[in-house]
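Got a structure here, written out as structure tokens. Questions coming.
Apart from one protein chain that is not included, each protein chain of the complex appears where it belongs.
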């Protein structure tokens, strides 16, 4: 039997502590809900880590043992230590998968990897979002027929200041008239990155079966298929020729 | 003074003949409206060509003298002679610009250049479309602030079966809940191609000032900046070294 | 146990009949060598088909049962019936994987899918080619450290007239001074396409272990992960909303 994909579900975890509404929607935290969804899959083993743990729960040992890291943050992006961001960045380039969720678009690690401002427009109006599949047969959209309907969400609108994605898997229609590229892949170094828009602290998005399906698909897609060593070496003439 | 960009505005021109509603919206034909919009620009000289002219109005001489060709067709794609498609295809690869409009997504020349089925989903419900700029500062979007609002249009929905575009300039929100990648660039050979969704035979889309602005921007963007010779030559060792 | 990936290895098969040198390098044909390499893998089942069989060996039944088709042709591209190309094209868009090899760059099916002339520059000088990995950790490059060295090959040089690839996995250095993008992926419809440059009728390229490894990797990568129906349907308002 193949080894399970080792996932670390990272969450800021502050909204849950401060806002009883959030605590009610996510009694085990947003991280708890996501980990639960992933652990329901036979090939995935998910644990959690949060901002207020030592090293934000992301020690060298934890990172070394992580195939795919998922990231949720919103109100405390600046409280994430640069040293931890450095390590996550390096691991991602070396091959670790990274799934950035919703308001994680402004997380240090995402802005670091994108190189842009990652800004967008937003409105918490609880109106309908429809995410359309724009890359059929992509493994991340497996099991999603045409679209995902989320009856009540926060709106995110273009322009979303990111580099051109490698693949655009989902594009959202918001009832208020906006659109958003909401499922995007980026290859950086040896690592695969997936940004997925859905998710909010008060709308119960991570309980939605279609959203949970995409999360599991994305974990499988982002799992490492190789690694890269970050170095900039001098190479003598003929170095690549195999000895006879 | 720089020479004007020579544009040939091609139109199937059948709806105008058969449907009095269309004839009323476009008394000089869809081609007439587009040519008029372009000729209002100081740097563009547009003439027209239609399906029912000899060689569909696209003789070798006309094509040779065309910097940018715009294409509108809908009900008679199959009536376009393959020999003409061959010539337009070759000219496009050699460097001529090509702007494909609305229902031209199923035109032979567009499917030929894309290599895919170019299918999509549609509904003539006359509801609102909002085209959002997703590539700010792109010359094709010059003068468009955030979006273009078309109060009454036909709906086109994803999945739009095209290769990944080089650039996605506009994405549309339709009031019915769909989305569509509606302003797309593709480089093929030495030629630049722009697909632009807006346009319909009964909705007066080509009278809209913002649509006209994009058309003129696109002509400037697609104008040739070089050319390519289509050949697959044997090259002897050292052929590229300049004689001393 | 998972079902094996069903591969059909297609070959023009004319050089082998006409040229004793080719027949000596590939006693079972180029198709025989490729099928042998693939059948050495536990998860792949390869059969062959050639130009001179009825329907070129690509009946509806064969195509229906094919997960991935590999294509080698050179001197007889024009002898491939358009009706067969139509069927292969449709199957590829619907989700079948397609691997186009070497001189297949001018095959009807490849030019059809690319939409460009697919021309390049060439020289049969038997000099060294080094293919460098430019997308580390991509599954198609699994097991290839830095590069593949082919001591004696035909040269293919840029400009290679193709659309921008989705991913550039290999770029070749030729001893004569040229370069070539030699391992390229393209998504078209629901299908995955891989173009791989190495291969020639008189140089024993398909006996090279690294080339064989890439072929097997590419088959796994191109195997269908979903399908698409080619249609352009009218959709009534609200069609995507699930009935309660």
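Going in written order, the chains are labelled A, B and C, and every chain counts its residues from 1.
Throughout what follows, a residue touches a chain if its C-beta (ideal position, glycine included) is under 8 Å from a C-beta of that chain, and two chains touch if they have at least 3 such contacts.
Note that the structure is predicted; figures quoted are calculated from it, not measured.
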item	value
Omitted-chain contact residue, chosen from A:27, A:163 or A:209	A:163
Omitted-chain contact residue, chosen from C:19, C:164, C:202 or C:227	C:164
Touch criterion as defined above, residue of A:13, A:73 or A:177 at the omitted chain	A:177
Hidden partner interface residues of subunit A, rising order	93, 106, 112-117, 119-123, 125, 157, 159, 161, 163-164, 166, 176-178, 186-189, 228, 230-238, 240-241
Contact footprint on subunit C, counting only the chain that is left out	128, 130, 132-134, 136, 146, 157-160, 164, 167-168, 171-175, 177-179, 181
Positions on subunit B contacted by the hidden chain, ascending	95, 130, 135-139, 141-142, 146-147, 149, 166-167, 187, 189-191, 224-228, 240-242
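Here, only the chains that are shown with their structure count from here on.
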item	value
Between subunit B and subunit C, centroid-to-centroid distance (C-alpha), Å	32
Inter-chain centre distance, subunit A versus subunit B - centres from mean C-alpha coordinates, in Å	37
Two or more partner chains touched - positions in subunit C	166, 187, 189, 228, 240-241
